[in-house]
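Complex shown without one protein chain; remaining protein chains in place.
Right after this comes subunit A.
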Amino acid sequence: MRVNVLLIAGAWYVAAALLFLTLGARGDWGFILAFRGQKLLALTVVAAAVAVSTMVFQTITANRILTPAIMGFDALYVLIQTMLVFTLGGAGAFALKGMPMFALETALMIGAAGILFGIMLRRSEDLNRMVLTGIVLGILLRSLSGLLSRLIDPSEYAYVMASSYAQFTNVEGDLLWAATGITITVLALVMLHARRLDVIALGRDNAMILGLEHRREAQRLMVLVTLLVAVSTALVGPIVFFGLLVSAIAYQVAGTWRHATLLPLSALIGAGMLVVCQTLFERVLDLQSNVLVVVEAVGGLVFILLLIRRART
């Protein structure tokens, strides 16, 4: 049963990837495969990072309608973009694009999250308070960006707008390799915690009764979650609802509570989904617009449905 679900999800991803690589390809296959292959890798890395980080975050907080992005990561990303344009101007900020920007954004987000998670996890056992603090922090950062953006030259503001949505168009080679390396390493580390995550899912008290150093485990996992979110956000921009969508589907179809299955399952489902959507967009509908805008809208809808259902039961 468990193996089956993973095999099906694996097949789903491989089919999606093959479709993406080959559909409507004409001309120089070597070039097309290399070009599309890079994009496929970017889609896969981002989807896996978002899916797994969401699931781990939900297990630690014992809340299936939360996602780490809700903790203000997206707002921080936008604020960084706005501040760069504000201080360096649109052209100056554009000059930073690529590796320097990626490194800067990743470092800033890890720093901010480290401070937030560090303080909250040390001071209290109350994860809900941490989540609330994150949400409030997000609102604060958003209003700061709003304030700054009013001071920016309207013509330069277009640059901020453009980088405030996740997109896969400008993912460059070395950046992609760095993000891939970090993501694979962190995913492997998360998988080593799969069994402990099963125990953590029983709640803080039960986990401690069963011998887990709950706070230390939660801190370590939060660091891994932060790395995943920071890297994927720095790579393509903020993604909020996609993770919720994927984890909701994964819980539905998994038929198991074991993270050893749930985590890779959600990664495969998410990656397959993103790749299929991208294929549909680029190849079938021939749209140039951004696939994540649509995926996020659908994810947001699912989020609201989950909230309503939760409120009813």
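Observations on the model:
By definition in this document, contacts are C-beta pairs under 8 Å (C-beta built on N, C-alpha and C of every residue); 3 or more make two chains touch, one makes a residue touch a chain; residues count from 1.
Throughout what follows, contacts and distances are computed from a predicted model.
Choosing from "Acetolactate synthase", "Iron complex transport system ATP-binding protein", "FeS assembly protein SufD" or "L-aspartate oxidase", the protein name stored in UniProt for the chain missing from the display reads "Iron complex transport system ATP-binding protein". Taking the complete complex into account, A:A62 is the one of A:A62, A:I110 or A:L144 that touches the chain left out. Checked against the full complex, the candidates A:L147, A:L210 or A:V253 give a single residue touching the omitted chain, namely A:L210.
The residue from A:R129, A:R195 or A:R309 that touches the chain not shown here is A:R195.
For subunit A, the list of residues touching the undisplayed chain reads 62, 195-196, 198-199, 201-203, 205-206, 208-213, 257.
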